[in-house]
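Every protein chain of the complex appears in place save one, which is left out.
Showing subunit A:
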């Protein structure tokens, strides 16, 4: 779904009860992070337009504002805002429906924009003696080592000779197990289907996945999930290369901090140190995946530049390292054992050079991957996330000749389609959990909610003849039905 942003954290948030939102939105940093990360463009416009209005805006006015051909986007945006408890429906004089931004959120976002009085929502800078400051390069290096260590542990690259200087704490391993990313049998670590899906994602999605797992497990060990969650959002608003005071943090937050340090999300010289540094994994949490071409992703990809100290991150040209040709040959400029073992999951490798491996994507290799539980979509998104800059360039130069209407893809279309076909050979049934609406009396009664469901983007299937439709979420459709009665 185009408008649904990064589904995993969104789904988690959505499942929370309204009271949790009330508590979460007390913090300006949380309001800012959710605004930035979870909302589609149009929803952001709505929120900003309503933010400084004193009175609720009549729904009709808001609807007039949007072009008639963009109804779908509008309803989708309003629906997401409603689900996150950001926008509320009220009724003003003359029974006119109106929208307004709900209060703790509005106040917090305003505070975030204008600066607030004494809250420590955006962290408190520490001023360590200059000599003690940790450089950005070191932070990147630390984050990369830790994160690669976690992934390496999951994929089991120890046999491939990865350096074992990363000591994963027990908590990390337990968390991975609790999230069903790995299964531990005795001393052996087996990666699960979910785990395969996980390692093929891009870094920011992975970090979010881990963080959500962490928040979920926090409740189990007696921490307040709201506190942990708002701390995560706080981390996302800190600045890279700065150190922050720890003494303002609560006990639970300190505990979270120590746990996140194991993942490389934050750095502290020692557990007793008075300040901590957020790493790039933390500070880019609220960015879209397009901002992922940062040194972390680059060095995680085993970029042979090997010099993350080049402080100008912007000058680094892209981060991809995989070239794939229309004849299914794959070239990957990497020497990282982790990346090689990831590519080997769905490729038949042929040669290995000091900085390059070559291989071929074949029917067998894809089938093998699919049997392990990897989906074609995961493979394709992995390949396009790590596509070499050369492929991106090639693609843009070619795009002018493309017919309008067909979106362009970085990968050769033949390869993309073939990977999907190979997967389809195996699994032909896809399950979607959801709700069936049926037994409509008249066609008109059926059509309106059906169209509404389509507009808010929850419709999966419909049959005009049988007057049935199937949706992934039912609350709003039900509310819609009620409002019509």
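The criterion applied here is as follows: a residue touches a chain if its C-beta (ideal position, glycine included) is under 8 Å from a C-beta of that chain, and two chains touch if they have at least 3 such contacts; residues count from 1.
Note that contacts and distances are computed from a predicted model.
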Task: The complex's invisible chain, by UniProt name, from "Trafficking protein particle complex subunit 8", "Large ribosomal subunit protein uL3m", "DNA-directed RNA polymerase subunit" or "Transcription factor Tfb4" - done: "Transcription factor Tfb4"
Open item on the list: Considering the complete complex, identify which of A:60, A:91 or A:125 is in touch with the unshown chain.
Closed with: A:125
Open item on the list: Of the residues A:139, A:218, A:232 or A:380, I need the one that contacts the missing chain.
Closed with: A:380
Task: Residue of A:19, A:364 or A:409 touching the missing chain in the full complex - done: A:409
Open item on the list: Even though one chain is hidden, which residues of subunit A still touch it in the full complex?
Closed with: 1-6, 28-29, 32, 35-36, 41-42, 44-45, 48-49, 51-53, 64-67, 70, 73-74, 109, 112-122, 124-125, 237-239, 242, 284, 286-291, 293, 313-318, 320, 377, 380-381, 384, 389, 392-393, 395-396, 399-400, 402, 404-405, 407-410, 416-417, 420-421, 424
